[in-house]
Every structure is written in C-alpha cells, then in structure tokens.
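Just one protein chain is left out here, and the rest sit where they should.
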Amino acid sequence: MAKKRKADELLRGRFAGGLHPALDRINRSFEVDRRMWREDIEGSIAHAQMLGAKKVLSAAAVRRIVKGLKAVADEFEDGTFEPDPADEDIHMAVERRLIELIGDDGARLHTARSRNDQVATDLRLYLKHLSQRTIARIHDVQEALVRLAQRDGELVLPFYTHLQRAQPTLLGHVLLAYVEMLGQDVTGVTYVGEECPLGSGAGSGTSFPIDRRHTAKALGFKRPSPNSLEAVSSRRDAAMFTAGMAAAATTLSRLGADLVLWTSREFGFARLGDAVTTGSSIMPQKRNPDGAELLRAAATRVTGAMTRLFEIQRALPLGYAKDLQEDKAALFEAEDTLLQMLDVAEAMLGDIAFDGDRMHAAVTAPDGYVLATEVADWLVVRGVPFREAHEVVGRLVSVAEAHHIGIEDLPLEVFQQVHDAFDADVFEVLTPEGALAARKALGGPSPANLRRELRKWAGRLGL
Amino acid sequence: MAKKRKADELLRGRFAGGLHPALDRINRSFEVDRRMWREDIEGSIAHAQMLGAKKVLSAAAVRRIVKGLKAVADEFEDGTFEPDPADEDIHMAVERRLIELIGDDGARLHTARSRNDQVATDLRLYLKHLSQRTIARIHDVQEALVRLAQRDGELVLPFYTHLQRAQPTLLGHVLLAYVEMLGQDVTGVTYVGEECPLGSGAGSGTSFPIDRRHTAKALGFKRPSPNSLEAVSSRRDAAMFTAGMAAAATTLSRLGADLVLWTSREFGFARLGDAVTTGSSIMPQKRNPDGAELLRAAATRVTGAMTRLFEIQRALPLGYAKDLQEDKAALFEAEDTLLQMLDVAEAMLGDIAFDGDRMHAAVTAPDGYVLATEVADWLVVRGVPFREAHEVVGRLVSVAEAHHIGIEDLPLEVFQQVHDAFDADVFEVLTPEGALAARKALGGPSPANLRRELRKWAGRLGL
Amino acid sequence: MAKKRKADELLRGRFAGGLHPALDRINRSFEVDRRMWREDIEGSIAHAQMLGAKKVLSAAAVRRIVKGLKAVADEFEDGTFEPDPADEDIHMAVERRLIELIGDDGARLHTARSRNDQVATDLRLYLKHLSQRTIARIHDVQEALVRLAQRDGELVLPFYTHLQRAQPTLLGHVLLAYVEMLGQDVTGVTYVGEECPLGSGAGSGTSFPIDRRHTAKALGFKRPSPNSLEAVSSRRDAAMFTAGMAAAATTLSRLGADLVLWTSREFGFARLGDAVTTGSSIMPQKRNPDGAELLRAAATRVTGAMTRLFEIQRALPLGYAKDLQEDKAALFEAEDTLLQMLDVAEAMLGDIAFDGDRMHAAVTAPDGYVLATEVADWLVVRGVPFREAHEVVGRLVSVAEAHHIGIEDLPLEVFQQVHDAFDADVFEVLTPEGALAARKALGGPSPANLRRELRKWAGRLGL
Partner (left out) sequence: MAKKRKADELLRGRFAGGLHPALDRINRSFEVDRRMWREDIEGSIAHAQMLGAKKVLSAAAVRRIVKGLKAVADEFEDGTFEPDPADEDIHMAVERRLIELIGDDGARLHTARSRNDQVATDLRLYLKHLSQRTIARIHDVQEALVRLAQRDGELVLPFYTHLQRAQPTLLGHVLLAYVEMLGQDVTGVTYVGEECPLGSGAGSGTSFPIDRRHTAKALGFKRPSPNSLEAVSSRRDAAMFTAGMAAAATTLSRLGADLVLWTSREFGFARLGDAVTTGSSIMPQKRNPDGAELLRAAATRVTGAMTRLFEIQRALPLGYAKDLQEDKAALFEAEDTLLQMLDVAEAMLGDIAFDGDRMHAAVTAPDGYVLATEVADWLVVRGVPFREAHEVVGRLVSVAEAHHIGIEDLPLEVFQQVHDAFDADVFEVLTPEGALAARKALGGPSPANLRRELRKWAGRLGL
C-alpha cells in the first residue's frame, strides 16, 4: 500500500473521479474541526490500545500506531502539521498522516470503528475539555468581581426596579449578585461525560470483540453508551452544553448593560480605565464603553448557536445524517464568543473606578424617595396592615413631590396628618445607612451580610 | 378598610385615575399566570406561617390568613373563583380575594414581601411541579416504546445513515434508542429547586426579622437564595428548564420524522391505527400521519420559547424589570406544547402495527448491500488492514451493482479475484441474522443485547 | 343526506371510530384559525360564483350557497356561531354549518377545491387584511410622534452614541427618526397579494374546467399562482410578512428603551402620565414605565414567531405537510403582539411631558463636551487636516477635564497653545444653539430642517 494516499481516497475508492468542488467545499470541515485534533488523537490512542488488549491488533502494531499518533500530535502542537487539500476533516487528516508516517499499520487503526462513533466521542471529549476551560475563566471573572467588592463594596447606591430608583443597596451586593449568577452558570457548563460512544460503529455496533468499558474508562467517561444508534444520532450533549454557555453569556450581557449605564454621564457611577475605553473617529471627547456594549450584543450569538444546535436535530430521523456536521460550527462559535466575553469582562472589571459620591447622591436625592418602603415597614411594625401602610406612604410621597422635597424633609405634623401612628422615631429609619443596616435578613444588603458573603466567596475561589 | 377593594387599588393609590386600557391590556397577566394559583397560595401560606413563628404577625392573624388562603384555593380548585377585571395578576387576585374574605388581616399578608420575590418563588415552585408532571409523561412514552419493543423488537430492518440503507438492525434497538434519549431528557427536565427567593423583597431584602430558612424548608427548597438582587433579577432556572424541555421535544420530533417515513408507502414499515390517522378533505384514500408531522413541527415552538426566555434576559440590567413578565407566556407555551406532544407520541405508539416482511425485504434487497461491512470486517479478522479491506469490498460492490445482484450472489471466484484472502467461509456472515448475532459488543443490536436492555428498562420503569 | 353531519365525518368516512383524543387536540385548529372566518367565507363565495359561471354548479345552487355562506358570516359577525366539538378547523366548521343550513348544495361547494388551496388562499387574504390594519395603526403611532414633535420638537438634548453624550440635537429630530423608521416598517408590512392559490387543489390542480383568473380577480389578487404544487407547499408570504412585523416591533422596542432611559431619575428627560404609569406592590413612591419595558421585551415574541415560520418550512419536502399548520399560531402571535405594542406606544406617546430644562442641562453640562466636534470642524474649515484637528481637540478636552470645566470655559491662550490657528471666533460655535443652527445639511438636526420635515410628515399623514 502506497504511503502517500490522499485522505479522500480512503473514502472514495469506488467512485469515478473526485468530488465536485462545490460539494467538496460544503462537505469539507477540516478548517472547522481541526481544533479537535487533541481529542481525535486521544480517542484513537485509547481505541488502538484496547484493540491491542483484545488481540485484534498485534502489540507491535499498537506500539507503532500510538507512537505515530503521538508524532502527529506533536506536529499539531508545534504548528508543523501540513494539511492536505484532500483532508475532509480532522479524523481523515490524522489517519492519512498516520498512514504516511507508519504505513500499513496505520490503515489498521480504523478497525472496529466508524467515523460516526469516532466523531461522537471526540465531540464529548471536547466538551469535557471546554467545560474545564470555561469554568476556569468564569472563576477569573468571579474573582475580579469579588476583588472589586472587597475594595469598594460598601459604597451605597440605589437598587433599581424598572430603572427607577427603588431602595438603597450596597455596590458589593450588586457585584456579588453577579458572582452568584456566574456560580449558577458554572453548573450549566459543567460537563463530565457520562457515556462514551466509542465502539458504536456507524450506529449498528461492531462484530469485533471490543471492550468498550476499557476505552470508556481510558477516556474518562463513566460508562459506555448503552445503545449504538442513540450514540451516533444524538447531539443532545452539545445542545444542552451550549444552553449552559448561553446562560453564562446572558449573565455577562447584563453586566455589560449595567456598565453602559454606570459609565454614562447621567448615572456617573463608574469610570473605565483608558485601556478598556475606546474613542471616536470624529468626536474627540468620547470615552466609549465598547466592550460593555459588545457584551450586551454578543450574547445573542451564543443563544443563536444554541438554537441552531437544537434545530439541526429537529425532525431528523435516527441514524447518522450529514446535517449533524453543522454541530461543530455552532458549538465553536459559542465557545469563541463566550470565552472572549469572559476575557473582556475580566479586563473591564480590572480597570474600573467607582464614584461613591455620585452613587450616594443618587440615593439621597430628594426626588428619589428610595426610603419610602422604610416608612411603610415602620408603620407595619406598629400594627398597621401593610396594604394600608403602603397607601399612607403613597400619600406622603405625593405631598413631598408637590413640594419638590424628600419625605425626610417633611415635618412630623405632615406625617401625623396622614396617619396618627407616626412619631419622631420614624426619622431614624430615614437614612440610607440606617435602612441598609436593618436589611440584615439572610440575602439582604446589610454591611454585615456583605462581609459574610465576601468571606464565603473568597474561600470558595481561594482568594 | 373596605372589603371590596379592587386589586389595582392595592397598587395605584397615589395615581390619578385608572390605567389606560392599552397599558392595562399589556400589563395585565392574570389570564396567563392564573395557572400558578396553587404555587402562589402555597408560597403565601408558608410566608404567613413564618411571620407568625417570628411574631411579626399574631397567631390569630396567621390562622385567619391561612384559612382564607385555603378558601381561595378551594375556589380555584372547584372553578368558582371569580376574577375581577382589575386583577392585574394571580398574586394580586389572590390577595384581593383574601382581603375580601377576611378583611384587614389579609392586608397584612404582604408584610416583609414584595411581588418581586413572590413571583420568583412561585415560578420556581411551578417548575418543581412541572418537572414532576413532565417526567411522569416521559415515563409513559418510554413505557409505550418498551412495550412495542417487547412485542416486535426482534424484527429486522435496515439501520440508515444519510437515509441510505447501511447495516441490519433490530426494531427493538431503534425503539430503545428513543427510550435512552428520553431517559437523558428526563435529566434535562429534572428540577428540584435549590434556592428559595422568598424574603428577598423587591430585591433589596427586608428589615423585618424574617426566617428565610423556615420558608425555604417549608416550600421544599434546599436553602434560601443568598443574594436578594440575584433572586429577583434572574429567570435562569426557567430558561434552563425550557432548554431541557426543548431537548425532549427535539427527541419527539425525531420520532415523528421516523414515523412519517415508516408509514409512507415507500418504506411501508408501519401502519398507524385508524384512531391516530387522519383523512383528506379531497382524497378519499389518504391515511395521513398528521400527529407525527405535528411532532416534527411543534418542537420548534418549544425551542422558540427557550430562545425567548434567554433573549428577554439579555442586556437587561440587574433589578426587576417588567421585561421579565414575558417569562411565563414563553414557559407555559413550552409546557403546553411538550405535554401535548408527549400525549400524541404515546397515543400513536399505542396504536401502531409493524410490517416485518417489508422491513426484512429492505434488508435483503440485493441492491441494498447492507452486509458489505461484514465482508470488510471478515477480511480484517484475517489480517487485511481495514483501509485495504474497505477498498476491496468497494470493488466487490461495484461488480455486483453492475450485474444488479447482491454481494452474496457473487461467485467465490469473483471474491478471490479481488482479494486472495477470501474463501467460502465468507458467505457465513452474509445473512442479516448472522450479522446481527455477531453485533454483541456492548451497545450493539444483537438479539441478546436487546433482551438484556429490555430487562433493564422494564425494571427501571417498573413494567 | 342528513343535515346534521359532523365536520369530522366529512373527512373520516372510511375510518373505524373517532380520532384519539390526544390526536384530536393537536390536530384541531379551530380555536386558532377561527379568526380567518371572514377570509374563508369570502374565498368560498368567490369559488362558488366561479363554479356557477363555468356551469360546474347550477345558478340556483350557487345562489343558495352564497346566501348560506352570508348567513354563516352573519353568525360569526354577531357572535352567534356555534362551533361543534367536531369542527376540525374554520374551513370544516363553515362547510359543516353551510350544509346544515342549505343541505346538499352545501356539499357541492368543495367541488374542484381542496383544503390545501383553500387554506393557502385564506391565509393570503388574511395577510392582505392584516396588512391594512397594521399600517393604519403604524400611522397612528407616527401621528402621535409628529404631534409631539410639533409641540416640543425644538427642545435641545444630547444625541448619544454608546450612551455617551455626543453632540446636541433636537427632540423633534429624535422623534422624527422614529417616524422615518416606522415609515420604512410600513413597507415591510405592505402586502397586496400577487398570486391567488385557489384552484390548485390538493397541490396537483384539478380536472374541472375552472376559471382561476375569475377567482383571483374577485379576491383582489393580481393573478392566479402559476404552479399548483408551489401554491399549497409554501408559506413564504407569511414568513416574510412576519419578518416585516418583526422589524416594526424592533422599532417600537427601541422607542421603549429610550422611554425607559428618559423617564429614569438619572436622565429625567420625560415624565409619563399617571394613566400610563404603574405602581409597585411594595414601594409607594414608584412610577414604573412598565409599558415601555414591555415594548422592549415583547418584540422578541414577534421575532420568535418569524423564526418559527421559517423553521417549520425548513427541510420540508414539497407537497402539503401538516407541519405547515403551525403557521397560523405563529402568525397570529406576531399579529396580537405587534398590534398591542402599537396601542401601547400610541398611549404612552399621548401622555408624556418632556423636561426641557433637564435636557438642556445635559447638553450644557461642563463635563459633557458635546461641542468638541464643533471645534474640530472649526479648525478644518481653516485648513487643518481633520485627523490633526481631531487630535488637537482631544488635547483641549484633556486639559478641560483635568480642571473639571467645559472647553468653552478654557481661556483663548490655552486654545492657542495647542494650535496656533485658533482665535476668538471659535467661541461662536461653542453654544448648542449655534451648533444646531449650523447642522443644516440635509438630514441634520437644524431647526430649519426640523420644520421642513415636520411639514413633510404632516402632509403625508394628513394632519
């Protein structure tokens, strides 16, 4: 057997002539799936070693195959791998190169295997590795948030609902909300690989005496997949993992939205460093939070990739279909986008200054009425039903609004006119600091809670 | 306090006049979220009892509130609840009715609570219940599949790749592939509720001395959510749960696609019963698998609902925003669609007959060449490298195709002309039954494997 | 023939027993498509009259059919139509009722027609009517915007890029930007109906001597569709029309986003009236722009409906498939959402007050530097290359920032230190009014342009 066989000849022996260029272009996926070279070779080594253990291949052949595969891996690692124009995908490229390097024994590697189970295995291995990388990067962003909260967490600012100032909160409480959300996102991108497809063949198993538990274990899966047809037909794992990535991207998009608001002149709560700010081609004064805007928008790429991964499987009969090849372009687009978003978020959080004065001013602005709830709660403690208290304070706000002053600026008599339960003690809760100190129920933004939560996260992240 | 207060007055005391009808229509969600009445009342009872335990409300008030809430629940249960046109949503409807029933104490229920934490809690409770219902229905479909596989599982049919006949398989292997996929889908719709948002207030906690562990435990959550802002801002759980529903819907859509093919005259593998077949308005002979087609198509509704749940959160600053109200319409659309799909799948699987003769004929048709892989493997066992064996058999197929016969119809001499390793033993693997018996590696479609897998699933499903 | 035949018997004569309830539920679309009753009856009348003209039906039969159909229409119009539980869809419901009313001649209506061409025709007629209604409502919103611009259009506020203050603009210019966008959106929802499917039968035409030009003309189409298979297989028109609706919804979502910002305390540019503002269940001071937030979020429903209309057609072989029944739920969801959004937008724009002082203050705030571009342009006019001018002004901004003052507050010497082309004339462009007056190139926000554009739109909208 000649050493210099083209990868497409491995598949097209029976066909007259080559593939039409248009077909070749849409069919060829090497440029997309080459990033799975590590997983492809890892899977092939496990497969060959199992074939050796089961005496399907000789020990000598397995030695040569493994050595050859490691040589191919080295070529990818150091950038010297030379793709052949005929390499249809990463799987055929590796096998073609292996045969070039070691000859006939290379042509034995595909024994008891099909590209269908091979690619399904590679993909799940890739998800495992991607999971680890993604989680590590999420932790970096969580760390950046925690460090900011350690530094500036006790700054007081309004908490917003409907983008209207609602109640006082602490900056650290806001930052830790993102830390919690990212913590949940870690769950969504955790993928340990339950079932190993290798050994499912084209989808109908194999008659070789293979040991699927051997390969499953060698590749770090819990067990072999129990049904060969399911194993080659399903891209469920990739779809659900991408949903997890979409959730993380959504969290980052919300952080981006907050950063855009905070760095506007109108809010003025934060200023991004020069290194994470961009200028304008025409307006020399501009400091644009482009990165934060791209966080907002890029999440829709990940969500779009998720949708594609579900849609390409929809209405597809079982068995392998080429439609499934669309999986990787979608997955990798989600990967590239999310990892880039994590980089950008970490960079921006690492170079941001907060303006505590502007934040505090927003809380104490007389027209904000962010302490109205405190007054209602004060009445409730004194026995007034909540719904009545809510109404009473609504009337106080109306009076204050009419005079363009804060509730706290109203004289006691006005309080007492709207409800006779009021006395001078009410003014004690009418400071942001007082209100916040009182919000010590679990989960609330009291300074004490913040400090405890900061310790929790510092511990978890090993800071 | 008057008994007959409208729900909107609970919110709009300070405003002049009512809400504009257009705003009212888009704002009012009662018709959508009324299906959460059970969860809303369950959450309110837990809240009231906790307030009692913490002496925020008197024991007597709590008794009256709980009794009143149960009375409201009874009204919903027996269909006598009368919505008021002013009921903005299920939460205000229940509270309005409670106040009507028990007066002032009803107005105390909302103490130390906001609609923001209330709705977040209700939604997670709803997901828990929906999870249980969905899993039960998936089990029903799995059972229908297993029963079919028990009945007809050893029928032989082609396994397809690219919708081309590839290799022999067993009908039971195909049916169990769906059972496995649905088993994975169960994982995706399993929701136990980790963190309870109740007590997060509008998003900035509360100053009342509440006990959030008490309510979390009473409602079956593992713990209270640790950050009040996260708790009210995030619909992550609903989005990820809907992704799990989309995965299950995708599985069913594939089953629908297989059913459409199998019941076509061209395949002719199956015939659906009259009760699950529809006719034509114009063609009297038609037996249309409408249900299977709707399985194919309806999955895109669930996927669409999932996308919406991610998109409404994208680029939204933290804090509650009304955008989040869009969550329930999307979630409920996914719920209704998926549960209906499960019903349809179970019904169709319960009334289907397979045509074993047509299936077998498709495997043994001389132009199918579904045993070609067996010949290649036969050579490999005799020391021929797989890639060479693949080529050799490709040549045999070409010869057979030219004569319009099967490989098994070629004389031995032809085999030996293309490779001298052939001898008469090769004909032994050239039967579907022989090929299938040999596919006994774990996960393959050998009859022995099928029987073992059927026992496994019968045990799991308690059949 | 009995008068009281059930609609499902019209289809299921050959089948044993009724349809399984689960199939029946997913298959039955009457509750969804009943809103097409007008189009269904209109199409049937045209069909019957054509059959009469071609002597396929007798003149007497046609008279009775038309009279009967008008009676059915009256029942729908006045709400007395009684659906039968067996009515599968609007088409069978109308035909069933017609047969009840007029007997055997009713059973002749479906001659030379199939539900496939019938529903395709109804749908396109519906799009035509929906197009007219949508355009009328868009015009209403445009009118509301123009009236606001007429009232307050010359208020000065910052134009933003990246949510950073960029340059001065006029409120009227912003409002008219929305008017222009909605004007383009009108194009996207304009649907006149080119080709009439009626007469395509199930998809393979008919052997009756029908006159398709007659029905096409009677129903207001330009011509009959030229290929019966295309006619029944395609939902392209509905998909593209929904894309047009999605574009309009996107425009409104952006208006919603601007309203949310403008009504925040931080911006403070606008205050919505009480009738279009909602309160909080817990915070008595809140004035929440719920309607604007729902405009933001609801657009994703329309976009989702659009995606579904494309996806249900994807990968579907030609010929009618039940998958296509999913079209109407998606279309109607888009319709309901968009029309509701238009109502909400009109209501909010009809009850909004702008705060010209807050807007002007945002333009003149010393830290806004919204006039920096004017200085650069001033230099360019004096021969400085733009890129150099841009740099020069960047340096001026840096100096001013360091002193927390505006550029206009810098002494002339500072100007001259950074570039010797400066003289005292530069201060003339350093007012918002001066800058705006100069932006008189076509499309710019000069007051003169605004007045001309207002006249243009007042004319177009007939104000």
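All chains are identified by letter, namely A, B and C, in their written order; residue positions are counted from 1 within each chain.
The criterion applied here is as follows: a residue touches a chain if its C-beta (ideal position, glycine included) is under 8 Å from a C-beta of that chain, and two chains touch if they have at least 3 such contacts.
All figures in this text were calculated on a predicted structure; none of them were measured in a lab.
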Residue, one of A:Q49, A:T121, A:Q142 or A:T300, that touches the chain absent here: A:T300
Residue of B:E31, B:D367 or B:D409 touching the missing chain in the full complex: B:D367
Hidden-chain contact residue, picked from the options C:A321, C:I352 or C:I407: C:A321
Hidden partner interface residues of chain C, rising order: 1, 10, 13-14, 99, 104-105, 107-112, 116, 159-163, 166-169, 173-174, 176-178, 180-181, 184-185, 188, 199-210, 212-213, 224-231, 233-234, 236, 239-240, 243-244, 246-247, 250-251, 253-254, 256-258, 261, 296-297, 299-300, 303, 306-307, 310-311, 313-322, 373-374, 377, 380-381, 385-388, 390-391, 394-395, 397-398, 429, 435, 438-446, 449, 453, 456
Hidden partner chain, residues of chain B it touches: 161-167, 260-261, 263-267, 279-290, 293, 307, 311, 314-315, 362, 365, 367-370, 372-373, 376, 390-391, 393-394, 396-397
Where the missing chain touches chain A, by residue: 10-23, 25-27, 91-92, 110, 113-116, 201-202, 274-284, 288, 290-291, 293-294, 296-298, 300-301, 303-305, 307-308, 311-312, 321-326, 329, 340-341, 343-344, 346-348, 351
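Everything that follows uses one rule, which is that only the chains that are shown with their structure count from here on.
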Whole-Å gap between the CA centroids of chain A and chain B: 23
Junction residues of chain C - those touching two or more other chains: 279-284, 288, 290, 293, 307, 311, 323
